[in-house]
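The other protein chains are all here in position, but one chain of the complex has been omitted.
Note that the chains take the letters A and B in the order they are written out, and that residue 1 is the start of every chain.
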Amino acid sequence: MTYTDRQQKRAEIRAMFKSNVRRRLWVDKIVVGTVIVCALMAIIPLIWILGTAVYSGVPALNWEFLTGKPGAVGAGQISIGPAIQGTVIIIALTSLIGLPIGIMGGIYLSEYGGNSRFAKQIRFFMDVFMQVPSIVLGIFAFLAIVLTLGYYTVWAGAIALSFIMFPIVARSTEEALRMVPWTYREAGAALGLSKMVITLRIVLSQAKKGILTGVLLSISRVGGETAPLIMTILGSNIFFSGFDSSTDALPLRIWRLSLQPYDEARIAGWGAALTLVIIIFAIHLGVRYFFLRDKSGKGLRGVLRG
Amino acid sequence: MVRLIDPSLKKLSFALSEMGTLDIKIMSLATESFVVGTNTSSEALKISDMISKKYFEVGNLTFEILLKYQPVAQDFRFTRSSIEISYDFLRFGRYAYDITLIRDSFGDLRRCVRTHLNDSFVLVERMVKDAILSFATLNLDKARHIQEQEAMVDIIYRERMLSLINSKDTKCAMAEALVLRYLERIADHALFMSDSVNYIITGEHRGRPPIRKV
Partner (left out) sequence: MSTVMTDRSATITTIDKPQTRYKMRTENINIYYGKTHAVQDLTLAFPEKSVTALIGPSGCGKTTYLRCLNRMHDMTPDAKVEGRVLLDGADLYDKRIDPIYHRRKVGMVFQKPNPFPTMSIYDNVVAGVKLNGVRNKDILDEIVEDCLNMAYLWEEVKDILKKPAMELSGGQQQRLCIARALAIQPEVLLMDEPASALDPIATQKIEETIEELKKDYCIIIVTHNMQQAVRCSDYTGFMYLGKLVEHGKTKQVFERPVDKLTAKYVQGQFG
């Protein structure tokens, strides 16, 4: 191809460009617009829900409501003290069971299992577990624990909920660990470190953020579950009185209150819902602040941003 | 595959071959000044100047190649040898011009040209041609042959020097001694050149022959 040929060809190609630039700019604008609208549509329900919860729930909030025992309906004050306490206890116990299993399982899957048959099977069962309706897990815990022991116990609830928790934690831990570039493991190995040290001290610290996200997601999931609790901790009107009796929890209480025809129950229900949201939010903030503050160095703002 | 370094190497070879052509020309002028008797010194001076100009051109080119392309292996050996070879070329030109200068200051010396001198002229001129050819074609055999020729020039030089001491014809003796001395130097440089060719091809220096006493 001679020089002039090339020049001509170039001019032709350039001519082709110009004619469709306008149209492409329009298409670009439409696509960007659609994406923004979709994003807004995803946010609107969230704001709506939060707004409604705050709007309807704030009137119910007062000291007595948060700390007292629930009296008889119609006899004045409804309180959710035992429900708050129960929820905190159940989240703590579930985390106690679910987090170690979940995180260790995730470490196994990512660092040790690899593509072995065993690891693949575990991964499959985890995925299945995540799909199982939570009521089924509740029934399982009821049959296996409550019926065997002969009484409702908070442990049964915690175990049922940990079944929801650990697959989420394990899979998100695995993903987070896999995101850590291989080169850091090699760098660790080249320093003569054992695999356990590399995993725990080098890889895990880089995957911290991803793991925390999974953990918090599972806590939120668990904190809001109602179905497995009906048949394991039953619900109660009194504060926690031991591991061999029924306990109350916020989702249960909300559910109960929503079944009642009275106005004050409805308001109390919203108040309980708002309280649940605040508790979950507090846990998120607290955990993120505790684990991520050093690195970001930007205090609470850095934590909020992510 | 054409490499980035190739055009520059080509330019370098071309400059060297031009030097070679000039050297062959100036050598024949030197021979002519004695054998035919024409005074060629002014022409030889011109050519000698051209050669020294080329010498600097080659110098610049080699350094440009070394710095720009950092050549290795044969490219490196060729580039490096170019500096030495161009110096040999420069000396050829210079000594040939010196020979024509003898003719210029002594006058016509045809009567002094005897077999030995004639032979030396023929031999050295052929050596220069051989050296240039062996470099142009990177021919190892030709390069080796030069070593033998150089030994012969040396023998002639040594024998003639001894006999010239007792010569009655001072003018001829002086002229012959000087010319033989220059021819011997030229032959030496032809040998150096053949050694450079040897280095380009094999990567090893043959080692200079021991310095001979006169």
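Basically, a residue touches a chain if its C-beta (ideal position, glycine included) is under 8 Å from a C-beta of that chain, and two chains touch if they have at least 3 such contacts.
In this text the structure is predicted, and so the values were computed from the model without any measurement.
Colleague: Where does the absent chain touch, in terms of which shown chains it meets?
Modeller: Across all of the complex, the chain we cannot see touches A, B.
Colleague: Among A:33, A:51 or A:114, which residue is in contact with the omitted chain in the full complex?
Modeller: Answer from the full complex: A:114 touches the omitted chain.
Colleague: Given the contact definition stated above, which residue among A:145, A:202 or A:229 touches the chain not shown here?
Modeller: In the complete complex, the chain left out is touched by residue A:202.
Colleague: Contacts of chain B with the missing chain: which residues?
Modeller: 1, 3-5, 70-77, 202-204
Colleague: Which positions on chain A touch the chain that was left off?
Modeller: Those residues of chain A that touch the unshown chain are 114-115, 181, 183-194, 197, 201-202, 205-206, 208, 295.
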